[in-house]
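Below is the structure I would like to discuss, written out as C-alpha cells.
Only one protein chain is missing; all other protein chains are in place.
What follows is subunit A.
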Amino acid sequence: MTDFLLELRCEEIPARMQAKASEDLARLFTEKLAEAGLTPGALTSYVTPRRLALIAHDLPLATQAVSEEFKGPRTSAPPQALEGFLRKTGLTQDQLEDRDGVWFATVEKPGRATADVLAEAIPAIVRAFPWPKSMRWGDASLSTESLRWVRPLQGIIALLGNEVVPFAIEDVIADRVTAGHRFHFDGRISVESAKTYAAQLRAAHVIVDQDERKAIIETRANALAAEAGLELIPDAGLIAENAGLTEWPVPLLGRFDPAFLEVPPEVIQLTLRINQKYFVLREANDSEAGALANAFICTANIEAKDGGRAIVEGNGKVLAARLSDARFFWEQDKKTKLEDHAKKLSRITFHEKLGTVADKVERVAKLARWLVESDIVTPAKAGVSSEGSAPSPEMPAFAGMTKEELADLAEQAARLAKADLVTEMVGEFPELQGLMGGYYARAEGLPDAVADAIRDHYKPVGQGDEVPTAPVTVAVSLADKLDTLMCFFAIGEKPTGSKDPFALRRAALSVIRLVLQNGLRFSLDDTLEAMTDVIAARRSDDGEEQHRRDILDGVLLSEIATGDAGLVWFFVERLKVQQREAGVRHDLIDAVFALGGEDDLCRVLARVKALQSFVTTEDGTNLLAGYKRAANILKKERPETGTQSDAGEEDPGEALTDPDVAEAIRVHDALPPAYTLEPAEAALIAALDAAEPRADAAVVAEDFEGAMAALAGLRAPIDAFFTAVTVNDPDPAKRDSRLNLLTRIRAAVHKVADFSRIEG
C-alpha cells in the first residue's frame, strides 16, 4: 500500500470552475482505477488557481490477478464458430472445457503494476477532461488535434510513493517538480511524496487546500471588520471566489468616501462585490447598526512589503471611480420620471411574436386591474395564508381600501414596473431590475404601495425567495407571470425536457406559491379563459396589432388552458414538483385532479392533504382496498361504465356528464331491490345512506377531514359486505342490485378523490 500524488499545474484556472474541476478529477480518477480493479483508501482533493491536485491514499502496488469465464459455441457448432471464439479469448482448443456440449474458456488476467495503470489512466483523464471551455496553445497548436486544457498546462507531478510514474502528455512530462507562489517563491520545488506535498508548497507560500484558504479569508476578514468596529456581511460565494483567485490570501481593509453612501446600498454592494470582488461591511454599533459602512475588504494574493498600504490605496482609487459612475447613473436616472422611462419600452422587443415590452406592460396592467376587479386579489385577502403562516404586518396599510382604489394602484404599479429596464443603472447592473424601479418610484413621491409593488413584482424568484403578500404587489406579480405563461403557451413555446428558455416552469411555480401563500381562491380554468379576453382586447385595430390579437385569442381558449399539455395540466405538474419537497404524494394530487372540475389550487391542496393523512390510517388503507376490489369487479362486470380511471385524459370540465357519475345517480335513485337483503348488504346500504349526505355537506363546506371521516365509516360495512355477500349471484336481479351497490361505493369515494389513481 502506498499513496499517489497527482498535480496538474497550469496557468490561472477561472475561479468559478475550480470546485467542479476538482470534483471531476476525483470522480474520473476513481472510475478509471475502478476499471482496472483498483480502489484507493481515500482521496484528498486540492485546488488553487494554478493547480489541480489529488492524493489517493493506500493504493495497492498492483492489481489483483483475475480469472474470467466466457461461454463459447456448442461443441457441435461449425468450426468457424469455434475459431472465432478462440480468437476472441486468445486460447487454444485444448485449453477449453467441454461442459455438457458447450465450450467454456477461462481467461487468466495477471495483476498489473499500479504505476502502469496510472501511466495509462492519467493521460486519458487529462485528454478527456470536461472543462466547460478549453483551449489550445503553443507550438503544438499548429494542429487542431493538440491537447486542450482550460489554460496552458505547464507541468504534471505523478508520484507513487517516492517514485515518479513515467508518462508524458504531448510535451508535458510527468515529474516531481512544481512551482511555488508566483511572486513569493523563485525557482522550482522538488516534491518528495504525497505526504510532504502540502507542507513543501506551504513553505513556498502556496496553501493548496481550498478550504483552508477560505477559512483564512473568512477569519481574517471578520477580524479586520471587528478591529474597525464593523461587521462583515457574510458572503460564502465571495469567500470561495477569492479563495479561487489566490494561493496565499491576505485580506485588507480600505475605506471609501462616505459621500457615496447616498447611492442605494444594493448598488454599492454590487459594485464592490461583482466588479471588484470586495467584501461589504456594515456598522456594528447600536446607533447605526445595519447601515452600510464606507469600507471594503479586498483579498490580496501577496504579503506586501509595505503591509498592503499601496494595495489598499490602489484598490480604493479604482473603487472611487466605479462608485462615481454609479452615482452618476443614480443622479441621471432620477432626472426622468418612471412614466417617461416607460415610454422607451416600446423600443425593446419582448419576443418577436409577442411584441415589445411596452405591449407586455399594457397587458399586465389590464390583468392586474382585472385580478382586483374580479375579487381574486382583494384588499383583505392577500396576506392571509392558507398555509398557516401569520398575516403580513403590511396589511393595516390596506385596511379600509376600496376595491377601486386597489385596482387603480395595481394598474399604476404595473404600468411602471418595467420602466427601470431602460435606466442607466439597470443597464449597468441588470440584477437590480425591480429594486431600482422601487427606489426611483419613491424618489419621485409615488405611493409606497406602488413603489413596493415595482420593487417586488418579480418575486418570488427561486424556491427560497419570499412570497409577496401586499395586495398591489400580488396583483402585479401574478398578472406579470400569468401573462408570460399564457402568451408563450399561445405561441407554442412550451418547455420541453431540459429546455425552458423562457423560464416558464419557474413562472408557474411562482404563481402557485403566490396563490397558496395568499390563499387566493379561483378556478384556474375559468380565470385563464377570462384573462384571454382581457389580453385579447387591444386598444387599436391596425394591421399589426390585429395579427397579435389573433395569435392570442384564437388559440388560447381551446388549447392554452385545458387542452392536452395545456396550462392547467402544466400547473398540476408544477404543483406536484413543488409539493414533493413538502412530502405531498403526487399520486394523491392526480387523484384529486382526476375528479374533474377541481382546479382551485388552494382547495386542491386542502383535499390532497386531508386525503394523505386519511390514506395512511388503517381505515384509509382498508377503504382503499375495499374500493379497489369494488372497482375491479365493476371493471370486469360493467366495463362500459368503468371509465373513471381514464378521466384524467379527458376534459375535467365534463365531469358532470361522465357516464360513471350518471350511472351512480341512476342506481342511487333506482327502486329498492325486490329480494330479501342479506344483513351485510342492508348494513352497507344504510351506511352509504348515512355517509353520502355527510360527505357531500363536508365537501361543500370544504371540510375535507370531515368528508374523509364520513367515508371512514364505510370501511367496516364494506369489509363485512365482501366477507358475507356474493356479488356474482346466479340470480340476475341480485347480481345487478349488488353491482349497483358497488357503483355507489365508488361514487361515494369519488366525492373526495379518484381512488383508482392512488398507488399501493
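In the analysis below, a contact is a pair of C-beta atoms (placed from the backbone, for glycine too) under 8 Å apart; a residue touches a chain by one contact, two chains touch by 3 or more; residues count from 1.
The definition used in the following text is that contacts and distances are computed from a predicted model.
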Omitted chain, identified by the protein name its UniProt record gives, among "Sulfur carrier protein ThiS", "Glycine--tRNA ligase alpha subunit", "Polyamine-transporting ATPase" or "Cytochrome d ubiquinol oxidase subunit I": "Glycine--tRNA ligase alpha subunit"
Residue, one of A:P130, A:G314 or A:P693, that touches the chain absent here: A:G314
Per the touch definition above, residue among A:V117, A:L245 or A:A475 touching the missing chain: A:L245
Residue among A:W137, A:F502 or A:W569 that touches the chain left out of view: A:W137
Residues from subunit A at the interface with the omitted partner, ascending: 11-12, 14-16, 49, 133-144, 150-152, 154, 182-184, 245-246, 276, 278, 298, 300-302, 304-306, 310-311, 313-315, 317-319, 321, 347-349
